[in-house]
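Submitted below is the structure of interest, expressed as structure tokens.
Of the protein chains in this complex, one is absent; all others appear in place.
Naming follows writing order (A, B, C, D and E), and every chain is counted from residue 1.
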Amino acid sequence: MATVPLLTDDQLSPEAAAVFADIRAVRQTDYVNNFWRAMANDPATLKATWERLKAIMGPGALDPLTKEMLYIAVSVANACEYCVHSHTASARAKGMSDEMYGELLAVVGMASQTNALSTAMQVPVDERFRV
Amino acid sequence: MATVPLLTDDQLSPEAAAVFADIRAVRQTDYVNNFWRAMANDPATLKATWERLKAIMGPGALDPLTKEMLYIAVSVANACEYCVHSHTASARAKGMSDEMYGELLAVVGMASQTNALSTAMQVPVDERFRV
Amino acid sequence: MATVPLLTDDQLSPEAAAVFADIRAVRQTDYVNNFWRAMANDPATLKATWERLKAIMGPGALDPLTKEMLYIAVSVANACEYCVHSHTASARAKGMSDEMYGELLAVVGMASQTNALSTAMQVPVDERFRV
Amino acid sequence: MATVPLLTDDQLSPEAAAVFADIRAVRQTDYVNNFWRAMANDPATLKATWERLKAIMGPGALDPLTKEMLYIAVSVANACEYCVHSHTASARAKGMSDEMYGELLAVVGMASQTNALSTAMQVPVDERFRV
Amino acid sequence: MATVPLLTDDQLSPEAAAVFADIRAVRQTDYVNNFWRAMANDPATLKATWERLKAIMGPGALDPLTKEMLYIAVSVANACEYCVHSHTASARAKGMSDEMYGELLAVVGMASQTNALSTAMQVPVDERFRV
Partner (left out) sequence: MATVPLLTDDQLSPEAAAVFADIRAVRQTDYVNNFWRAMANDPATLKATWERLKAIMGPGALDPLTKEMLYIAVSVANACEYCVHSHTASARAKGMSDEMYGELLAVVGMASQTNALSTAMQVPVDERFRV
């Protein structure tokens, strides 16, 4: 179904295997999802992507749940079916309640609407927004 | 520049004027930005859009700043120049720090990347994400 | 500003000049807009694009104004600034009233919103829609 | 499959049940499609979305079939599988013939092509389109 | 599943049959893929699309494999599931190696990321890029 094989653990190169070990350690689960099994066909990109994702999605000025919700918002706008499913699941695992999810959906829907209206009317940016 | 005139206060229909009064009351500022001045050409859509936006963007299970950041994320993915500027300004006005903004950008960039990779490889959704 | 020069009439190749003559005849105006002046750098693509556009946008089962409005809808969703401006101008020249434009905007905004909501929730297609 | 349960009639809150009753009355069919069953998880957004959709999609300066075709055009550009299916079915139910559909497809395809070409060449907007 | 029937050979109009014959001759295979079987419902658009595709995708200043990879890149960004699958298969048939594909994916992912970052920050275009 994918354009590349989803590699099983025993098909991994040593570099990919090391990344999988780190994914398991960081996420504290033995389960490695299909995205990484597809990415494992190119160990260098796998490693670079995981390392960067790990650095970005951890706690910082924004908490991990807020980051997951931002990830969902982008994935919806980009119409990425896989990403919508995987990050909605991640957000729930990190504590997104039904109320939070409902509000997230409402904001994403509203933004999509006013994005279209602004683009359609080609509204010029207010001077005060350009600082 | 816009495809419709940006209406000044004295060009507003009574229905649009009432919406502008509410925008000013809710936002506690006399400034009404260009989006609404463009929308004012169609008072019914102006009113419906403002009423819904007001209901959605207030405090709830998600705080208003988180909602503004979600709005930025969608606006970026939809390449809406006006919306990126206006909602980045709004998020800053609501307390988004440089650190928070930097993390927001990093998440949006990362999501855009893995969205593309997932779509390119047509990764099948894991059974466990389909609940 | 463009990535290619906008060719003036005296810079056109004979093949491009013939296309410009046809654009002027069909549109009954001497004005040739910037899109075609940019396209003129590649006469073969200019000709293929104009011939196909001419065939598609004329009267048929759908009238030319409806086609222009569909063009606007797509251009908004693709965030094409040039196309939004040029096709909104064309639609107005073909008789789009303020009321029609207001309804067009409302539909485009609504569609953008429910597109996002459907994608976000990954709603499965109803069996009855699959004929 | 969806990220939320598709609610059956007996799982609806009173507010959602009232919306479903109105959908059935307006559409004159007992069938309520999956989008609304997913939306019903958040009755406030369900109600706001339905009320607005009902107001927008009815007859006005544009007829309902034209509006459905505009909806298809946006849904295609946003790559919304659900929306493409549901609004194509709706347009057909409202009288879209094979000829009309063929022309709709041709316009959407052409617009997508010239959108890309305009954006690629960054064609500057003609002064005469900026009124 | 499609919104139109996928026509079998014996359902084709004479004009569509002629296009199918040319597809088979050019591609040197009896297999005609689903996209063309769907397009065959509108013979005029089928013919125009095939003729143009044939002209564009052949050898020129760019080789056919490079063109297929460009096609994949666009298809990913537009989230077109069908196109991603069909053009990835075509690129492989034309000699795209695993290494080439890995690099293609890395570029597409990187571009998606910096596209988002540039749009988010609304970076002004450098004067030297505007020739």
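Heads up, the rule we're going with is that a contact is a pair of C-beta atoms (placed from the backbone, for glycine too) under 8 Å apart; a residue touches a chain by one contact, two chains touch by 3 or more.
Just so we're clear, the structure is a prediction, and the values are computed from it rather than from any experiment.
Trainee: Among the options C:19, C:62, C:80 or C:110, which residue touches the chain absent from this view?
Mentor: Of these options, the touching residue for the absent chain is C:80.
Trainee: Out of E:17, E:44 or E:111, point to the residue that touches the absent chain in the complete complex.
Mentor: E:111
Trainee: Applying the definition given at the start, please give the residues of chain B touching the unseen chain.
Mentor: 79, 84-85, 88, 98, 101-102, 105-106, 109, 116
Trainee: Please give every residue of chain C in contact with the chain that is not shown.
Mentor: Touch set of chain C with respect to the missing chain: 3-4, 41-42, 45, 49, 74, 78-80.
Trainee: In the full complex, which residues of chain A touch the absent chain?
Mentor: 1, 44, 48, 52, 55, 130
Criterion: only the chains that are shown with their structure count from here on.
Trainee: Trace the shortest sequence of touching chains from chain C to chain E and report its length in steps.
Mentor: 1
Trainee: Using direct touches as single steps, what is the fewest number of steps from chain C over to chain D?
Mentor: Step count on the best path from chain C to chain D: 1.
Trainee: Chains shared as neighbours by chain A and chain E?
Mentor: Of all the chains present, those in contact with both chain A and chain E are B, C, D.
Trainee: Which one, A-E, C-E or A-B, has the same contacts as C-D for more than half of its contact pairs?
Mentor: A-B
Trainee: Go ahead and note the Å separation of the Cα centroids belonging to chain D and chain E.
Mentor: 27
Trainee: Return the distance between the CA-based centres of chain B and chain E, expressed in whole Å.
Mentor: 34
Trainee: Would you please write down the residue numbers of chain C that are in contact with two or more other chains?
Mentor: Within chain C, residues 1, 52, 76-77, 79, 81, 84-85, 88, 102, 105-106, 108-117, 119-122, 130 contact more than one other chain.
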